[in-house]
Each structure stands twice: as structure tokens, then as C-alpha cells.
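To start, I am sharing the structure in question, which I have written as C-alpha cells.
Complex shown without one protein chain; remaining protein chains in place.
Chain IDs A, B, C and D follow the sequence of writing; residue 1 opens each chain.
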Amino acid sequence: AETVRIGLPTKTYWPTTIAETAVRQKLFEKEGIAAELTIYRGGAETFEAMAAGAADVILDATSLVSAGRKKGVNSKVLASAATGYYGWQLMTLSKSTLGVKDLAGKKVAITSAGSGSDLLALWTQQDKKIEFTRVPVGGGGLVPNLLAGNVDAAVVYSPLSFQISRSGEARTILDFSKEVPPNLAAGWIALDKYVQDKPQMVQKTLNALYGALMFMRANKEASVKLITELYEIPAEIAALEYENTIMKLETDGSMDGPKIPEQLQLALDMAKAGGMKDLGPAAEIISTQFKPVPTKF
Amino acid sequence: MGGNTMQPLANITPLKPAGAIEVRNVGQVFKTTTQDVVALEDVSLDVKPGRFVVLVGPSGCGKSTLLMMMAGLRQQTSGTITISGAPIPEPDPNRVGVVFQEASLFPWLTAEENVEFPLALRGIAKSDRRTRAQDALKLVGLDGFGKRHPHELSGGMKQRVSIARGLVQDPPVLLMDEPFAALDEQTRMTMGDELLRIWAATGKTVVFVTHSLTEAVYLADEVIVMSPRPGRIVDHLQVPLPRPRTYEMLSGDTFGSLRDRIWRHIRKSA
Amino acid sequence: MGGNTMQPLANITPLKPAGAIEVRNVGQVFKTTTQDVVALEDVSLDVKPGRFVVLVGPSGCGKSTLLMMMAGLRQQTSGTITISGAPIPEPDPNRVGVVFQEASLFPWLTAEENVEFPLALRGIAKSDRRTRAQDALKLVGLDGFGKRHPHELSGGMKQRVSIARGLVQDPPVLLMDEPFAALDEQTRMTMGDELLRIWAATGKTVVFVTHSLTEAVYLADEVIVMSPRPGRIVDHLQVPLPRPRTYEMLSGDTFGSLRDRIWRHIRKSA
Amino acid sequence: MSAATLRRLIVISLIALWEILPRAGFIPELFLPSLSSTLAAGWNEAGEYGHALAVTLYEVAISMAFACGGGILFGAVVGSLPRPRILIMPMVSSLYAVPLVILYPVFTVWLGIGSESKIAFASIYGFLPTMLATAAGIQTIDPQLLLAARSMGATLSQRLVRVIIPAAIPTVLSGLRVGGALVIVGVVVSEMLISSAGIGYLISRYRTILDSPHVFAGVLLVLAMAIAFNAAIKWIERKAAIWQTGTRAGQSAEETVPAALQPAT
Partner (left out) sequence: MRSGLGVKAARIAIVVALFAIWEILSRTGIVNPRLLPSASDTLATLGDLLQRASVRKDLAVTASEVVTAFALAVPVGALIGFLIAENRYFAEVAKPLLFFAFSIPKSIFLPMFILVFGVGFAQKVGFGFFSTIFIVIMSTTTAVESVKVEHLTVARSYGATPMQTAFRVYLPSMLPVLLEALRISMIFNLTGVILAEMYASRDGIGHQIATWGENFQMKQLLAGVVMIAAIAIAFNELVRWVETRCSHWRT
């Protein structure tokens, strides 16, 4: 069977769980294709890999698609995946008494400048009308620097956010999944060329991925077990991850919906505020060619 | 040791027999950071095959330099040098062997392995190599020291290993730069006799640099005397003493007068 | 050159005058990878201050080793050595200076700077250093070569720079390991006379290793003859020839018989 | 053609390719923007880059002092004392064998996220090759020279400064080359990983938002630093050439070496 190479931004990000479920439930097989999953260092790297022809279908921030078009990388968002930053939280140490408003003039850790966490930090500054210093500390530096007191707060992603709040080390002062207005933050993406050459592959891949999502929704126990195993985390944290991210994902994926252009534009506007330049209109990057038909499990 | 390494030369040099050395109007100028040093000027010299020629002259007169040029290790600034009838733009161990003024042994090899080195380069079998190296070491009185590394040997011993290395290759021309300088008189004499014996048996041409005038006259068919910088040939003596040489000759008149003649040159130049 | 560097010694050694050397039952064993080498065995020796002592013996008998121990550069395996009355566990340039068998010049320094080196170590002012270095170079006949680097000098010239470096330090005891080996006879004689002159003027104690028996007798107050490995002292001769020595003495009877006596030792041992 | 001409030709053609390949569409701009757009991007944000360069240079300078100065000194001491050498060297080179980059994010916990952590990281990164090269160079010194110095009563520090270091100069210089280059790499990489200032920071920030012209403007600055460092080393090398006359490095530094001294190859 022909192989689709799926690019994923990080190991412990929900798309990995989805793709992994699709593999384990043999959904790609059922579609008559094979899948090869590759995990990259982050969203930008995943996008680069697609541009380099090392990945066929990726999950990534939609703003990158728009930025990429100006750099000669022609790709489109094929299916909507998430309209919020599920599991992303602004956290401080439990013993700290700081609220969001108190962060003015303080230090807030983000993974890296220009990344999703930076975007959320910038959004916070704008939304709450405060100024703080964003300190890029890398994915591996978020929690250590928070615990060591090098920063006053950190933008933490799931399941890490659930983990440290569960352990009592940190507490949430702002839940981005609730506060950020719905916008098309992430979608499944492919190069125009790949779509043109292999529309069937794209369709089948999307079918399997959304089939996996359906499977997960329908099988909590098996899904939590998978997350536990995959992320090497306790089952209760996995359950939180399941409830707060997987269950929030777009089940339809269609890019035809009436709200899509608007939500996508909102995402691009947020990215622009985060320092991205040269972003075209949302319409440019929408492909309505595919409607995922979840594979039966 | 046979002269078989000389055979290929027959093809290259049909006119001149193997072992002839011809030095014609040779000069050597060193460019240093401060000034140009004329080390040798217009040196001409003919050595017939099978002769034992000794080169003497004050320190720094260019003896080592002349030897290096004959060995193809340094190119003259002017003039020509031929060995066995052909110029020597590159060192050619089939024509010329060298024993250097400083022992320059390879510190990572044992005495034996150092002596074997030139043989190993020619791909001679290990066992054959070993036998020949041990013979050569025996010749220089270092029997039983084969397994030592250079840093475990005294100054004189190192020099002797270096001589053994020069002898083991058996080329028709042997250039020796003060090979006995670090040796005591007894060893020096024994080795001188040994060298003369090998020379007589193999018919090699030997060019030998020494500072000992006694040694010069004792060993040589001809003695060439050089002047201080810029080095020139100021005298070329034939030594009419019969072979084999004996220690009794040292006190003879012929010996004394030859020695004196050289001595006067050296003295004048100082 | 004054003896002012000797003054601090007065405090350390009230009993023995500066320059005395005492070697008592000294032995030296080298451990090599293959076996243990007994280089020296039970060597005892007394050198009175201001004496000129020459050490002779076959190659590899341990002369350099003995010198190294006297210089504090190597520790004996057994026995004791005192210099100016005190043991010498570490080299002490105020008591002992060394001229090595191999020139061992610093290749990155010019001849002049090499000679200045020991003075620079003691923090002597630049201009003073330069004058003294130039004097020393003149003494060894290398006037005008001060700016050359060692690789631009001939073998003999390097050795002379090394001698100049030994002399410039001006310690009460000077140890010289075959310093003239690379020199031509004329230079050798001139330098021998020069050395004797300096010695007579400064009252230094000199221990001098050579392979030339003529040189040994010509220079020495006493000649010490060593046997081959394991090195032992087999003879200790007083040379009764008057000072200053002249070339005429070389043909005298006293000279001849002393030379012969040493020669017989060396010959026997070979 | 002279070597310098050929080298210049190579450099010029590389520069030309940098302009042509992206323009002709052989390489997507995302991976390599054309030189002109890179320069334009850099020019437009000149202030930002200038500030970043100042930060990076400051970190490089301090790390350089630690890494090279410390590396040479430490290497010389350890290399010339047999006991510490046997004891310490294996441990030091083993320590160096640990790929520290992985732990860098954790390091920042103790060293903070400012310049200190970059300086610490780059210093370690550059220190070890300098030290190892120095120590190795010292082991190849002719022992006779040390013996001679010892006989003249040279103290340990005098032996170090006057014999060991000059004799080890060629090796030390190459250690310095490697160590210095690694300092630059170390500073930039650690800035790329975690920081809020410096060229590395700019590079990684612009990369995250796929702004390749600005990324390469940063890369260009790193290249400029490398060129400057190279020039500095050349200068030192020329100054030290006279010291190296005994080695082959010195021989080739001299213009006057006759052809015969050149090895056969």
C-alpha cells in the first residue's frame, strides 16, 4: 500500500495521539494505505519538513500556511482540527499569590519566541492590557524555570499543565482554552502539489485521522490507556488530557462551514499581533476539496 | 649483503659506472629572515667509484649542506651534481644512503625496528629484515640492545643505531655526516676498521665528514679540505698509505705530514 | 662575571666550600619495559673546589647519567651526592650549570636569546643580559650569529651556542657533557683554551665528559676512567702537567704515558 | 592561478549562487532567501540586529577569555604535571564526552536565562578543546628542552611560560582556533535554544515565524563574526610564526623554504 508521511509538531501534542490511534486501530490499513509518523521539534520545523518534501500531511498552526505562501511554499489547510488552545494555561507556583493582572513588569516563560506559547502570551498582554517580559526557555525549560523561581509565570501546554497543577506545584491563573475566542488555530495541512497529485491519499488520510478521533470519543478507556502509555503519565492525568483536549477537537473537519473564514482570519490576526508579517487573507489558504469521512473502526 | 641493488642502475647509466659522484660548480645560498647566507660557492669535485673520500673543514663551512645536496635532499642554488651519471633531484636509496649528523631515530620504534626501517620500506620479508638488522647492530656493537627504544639509549648508542640503519640498506654510495662524533675513541676506532672492512668488501663509494684529522687520514683515499663560509675546496689530498690501514701507520711520517698539511689549512682559515 | 651568585650558599654550607662535589656509593638502575638496566654501580668520587675533572669511558657506561645526577636532574637509586656540601634533590643554577650532550636549544629563540635564557629566568635586566650574552657568544666564536635561529645554524654552531649558554650562567660548578664533540679540531682547541682561561679566572669546578683522550689529558687536573655497564670507576689519574697548558706538552712523555694508561683501560673494557 | 584568487573565485561564486538559486526557484525561499532579500531584511531591522550583535559580542568576548585563557593555562598546567595529568585528563575528556546541549534547558534553572548561562555554556564548550589541545601539544614537547630549562633553575611557572607554551604554540594555536570557533557556536546555539537577546535569539525567533530573510540576516552576522575571528587568529599566527621555526607549521609559514624541504606528496 502507498504510504502517507504524517508530520506532527511534538510527541505530547494531541495530534500525535490521534495519528497514533489511527495506526493502532489499523484505520489507515482499512483505507488501503499505510502511514509513517514523524515527530518534529515544533510547529515551524514540521512546516519546514513539509516544505522540504519530507512530510505529506501535517498538523500545524494555520498562520504558518499563510506565512509559507509568501515564501514560495504553497500549501492549504485541508481540515479544521482545533478552534482553541486546549490544555494551554498560564500558570504560577502554587505558593505564589500573583494574579494575571499582577504580572505587569514580571517575567513570563514561553517556549520560544514566535511559537504558540508566545502567541498566547502576547494575546494576554493585549487582552489584559498589561506588559510583562516574555522569556523564551524552550519546551524543556518551562517547568524547571517556573519551579526554580526564575520566572513568575509560564505558558504551559498539556498534559504538562494538568500534571503540575495536579501535583500541587503550580496553579492556573488563566485558562487559554476558555479565554481565547474560538479561532482556527490548528488544521491538517498539505502542499498544493501533493493535493493535486494524490487527492485520494489525502482523502483517505483525513478519513483515518477523523476516524481515530471518533474512535477516541467513543472509547474513553482505551484512549486514556493509550495516552497513559504514549506520554508515560499517570492515568488520571491522561484522563484530564482526554477530557480537556481530545473531546474538544473539531469532529467534522470540514472547511466549508460558515464560521471557518472568520475563525481563520481571527487566527491570522492573532499571529500578526505575535509578530508575523506578510500574512495574506484567510481565503487564500482554505481548501474545501475534502470532507473527512471518518473511517469505521 | 650483496650488490644486487645496484643492477637496475645499469639501465639508467650506461656511461658512468655506479657509484661515481660528480659535483660541478655547485653553490648554495640560504635566504634567512635577516640576510642571504652564501653557504657554498663554486664547489667542484669528482669522486671515482669505490673511493673513500673524507671531507674536513671548520664548523659551519657547508659540509653537511654539500652532503644533503649529494643525497638529493636539498637542491643546489647553482651548478650540477650527478651520482652514478644521473642528476639526483630526489633522494634515491638505490643510489645513495645517508647517515645523518644528528641521530634522528624514530622514537616510536625500537633500535632494531629503526634499523629495519629502510628494508621495511622496500617490502623485504620480516624474518630477512630482522636477520639483517641484527647483523648491522652487531657490527656497531649493539648486540642485545635491539629491543630498546631510543630514549633508553646513550648518545653514542643512538648514533651507532643510526650508522647501522645507514649500512643495512647497502647502496653503492654512502654519505656519512660525522657518524663517529659521539663515540669514545675505542669504539670509534673499532667502527672505523669495521667500516673500512665493509667498504673493501662491497666496493662502495663513501663520502665521510669528520672533524678528526687523524680519523680523516686513517680512513681516506682522498681528503678534501674546505674553507670557512662561503665554503670552497681549498685542498684535495691523495693518501698514499697502503691498505689495509694499521694503527702503526699513525706514527709514520707520511701520516704525520698529511695530517700537518690539513692542519695548516684549518688553522689558517680560523 | 663575579662570584656574587655564590654568596647565598655561605648560609647553607658553612663547612664545605662552594664547588666541592662528593659522590658516595652512588648507583642508578633504569627500569625498562623488558628488564632492569644497572647503569651505574657503587660510584664514589670527590672533587675539590676549583678542580678540572674529566670523565672518560666507553659509550653507554653512564657518564651522562652521572652528570645528570650531579645536576639534580635525576635522582640516584642508591648512595648520596652533595654539591657544595648539600644534597641536590632539585637542579640549582646557583650551584650547578650544565652543558648537555645534545645541544637542546629552544628553536623559537635566536642564538642570543637562547644564551640570555638563564639570565632572563633570574630576572636580570634586558640590556645587561644582552651584553653578557654577546660576550659569551664572542667567546665561542659566534660573534655576529646572535640573530640566527637554531635551525639556521650548523651542528657545531648549535653546540657552541649551548656552551655559551652554560658559561653565561656562571655557577661555581660547571658540568659539561661532550661539549666539543661536534666541533672541528681547530675550533675545539681554541675553545678548550678559552675554557681553561675562564676556569682559571673564575675558580670554577668543572666536570667535563669527552671521548678524546688527548683532550682529556690536555684539559684535566684529574681524569676519571669508567668501565662499561654497569659503570664503575676503574681509574682516577692526577695530571701533573703545569698550567697553563701548551700544545708542546702534547708531545711530551708525561702526556704520552697518561694517555696510554687511559687508553689501556678503555681498550681492556671494550 | 594563485591560491588567493581561486579562493576569492570560490567565495564569489558561492555568493552568486546564494543570489541566483533562490531567485531562479531552485531552492524555496523558506530554506534559503536570496542574498539581496537577506541584506534588505537585515538593513530594515538594522537597529534590532545591532543591539543583538552587541549582546552576542559581549557574551562571546567573555566566554573567549574564559575558554581560551583558562583552556591554555589549565591545559598547560595539567599537561606538564604527570600526576594530575594521569588523574585529571581522562576525567576531563570524559566530562566533555557528555553532550551538554541536551541538558542546556535544565542548566538555565541554575544559571538563569540571561547572559550568564550562555557564557557558562560557551565557555565550557570552548574550554575543553583548547585545554585538551594544549595538554596534548605539551606532551609532544622534546623532553630535552624541559631538562635544559630545569637545569637552569626555571621554576614551574617559568617553564610554563618560557618553554612549555612556546614549544606547544602550534598545537595551542590550533586548539585556540577550534576553541574560539566553538565559543561563537556555543553562544549562538545557546541563544537559539533559550534566550531573549542576541543574534541566536533573533535567528530562532524569526525561524519560528518562517521569516527566512531575517533568519539569514542573523546567519550573515554570525558569518561576519567568524570572519573577524579568523582574521584575529591569523594575526596571532603571524605574530607567533617566529616561535614555530622548529616545526613544520613554522617551516610552511616561511616563504623562504627551498622546494627540497617540501615532502614528496
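As a convention for this text, a contact is a pair of C-beta atoms (placed from the backbone, for glycine too) under 8 Å apart; a residue touches a chain by one contact, two chains touch by 3 or more.
Model, not experiment: these values are computed from the prediction.
Undergrad: With touch defined as in the header, list the contact partners of the absent chain among those displayed.
TA: The chain that is not shown is in contact with A, B, D.
Undergrad: Hey, which of D:Ala52, D:Leu145, D:Val189 or D:Leu202 is the one touching the hidden chain?
TA: Considering all chains, including the one not shown, the answer is D:Val189.
Undergrad: Of the residues listed, B:Gly85, B:Pro118, B:Gly141 or B:Gly155, which one is in contact with the missing chain?
TA: Hidden-chain contact among the options goes to B:Pro118.
Undergrad: Which one touches the absent chain: B:His151, B:Arg197 or B:Arg267?
TA: The single option touching the absent chain is B:His151.
Undergrad: Of the residues in chain D, which ones touch the absent chain?
TA: Counting over the whole complex, chain D touches the hidden chain at residues 3-4, 6-7, 10-11, 27, 31-32, 86-87, 90-91, 93-94, 96-99, 101-103, 105-106, 109, 128-129, 132-133, 136-137, 139-140, 143, 170-171, 174, 177-178, 180-181, 184-185, 188-189, 192, 200, 203, 219, 222-223, 225-227, 229-230, 247-249, 251-252, 261-265.
Undergrad: Residues on chain B that touch the omitted chain in the whole complex?
TA: 71-73, 91-94, 96-98, 100, 102, 104, 106-109, 117-118, 120-121, 149, 151, 169
Undergrad: Across the whole complex, list the residues on chain A that are touched by the chain not included here.
TA: Within chain A, the residues touching the omitted chain are 5, 10-12, 36-41, 45, 48-49, 52-55, 139-140, 142-144, 147-148, 159-160, 163-164, 169, 231-233.
Heads up, the rule we're going with is that only the chains that are shown with their structure count from here on.
Undergrad: Go ahead and align chain B to its copy chain C using Cα positions, then give the rotation in degrees, nearest 5.
TA: When the C-alpha atoms are superposed, chain B turns by 180 degrees onto chain C.
Undergrad: Based on Cα centres, what is the most central chain?
TA: Checking distances from each chain centre to the full centroid gives D.
Undergrad: Taking each chain's centre as its mean C-alpha position, how far apart are chain B and chain D in Å?
TA: Between these chains, centre-to-centre, one finds 49 Å.
Undergrad: Could you tell me the distance, in whole angstrom, between the mean C-alpha positions of chain A and chain D?
TA: The computed centroid separation for chain A versus chain D comes out at 39 Å.
Undergrad: Which positions in chain C are in touch with at least two other chains?
TA: In chain C, the residues touching two or more other chains are 102.
Undergrad: Where in chain A do residues touch two or more other chains at once?
TA: none
Undergrad: Can you tell me which positions in chain C touch chain D when the two form their complex?
TA: Answer in residue numbers: 71, 73, 91-94, 96-98, 100, 102, 104, 106-108, 117-118, 120-122, 149-151, 169.
Undergrad: Of all residues in chain A, which touch chain D in the complex?
TA: 42-44, 47-48, 51-52, 64, 67-68, 71-73, 112-115, 118, 133-141, 144-145, 147-148, 150-151, 271, 274-277
Undergrad: Quick one: which bits of chain D touch chain A in the complex? Just the residue numbers, please.
TA: Interface residues on the chain D side: 25, 28-31, 33, 104-106, 108-110, 112-113, 193-196, 201, 204-212.
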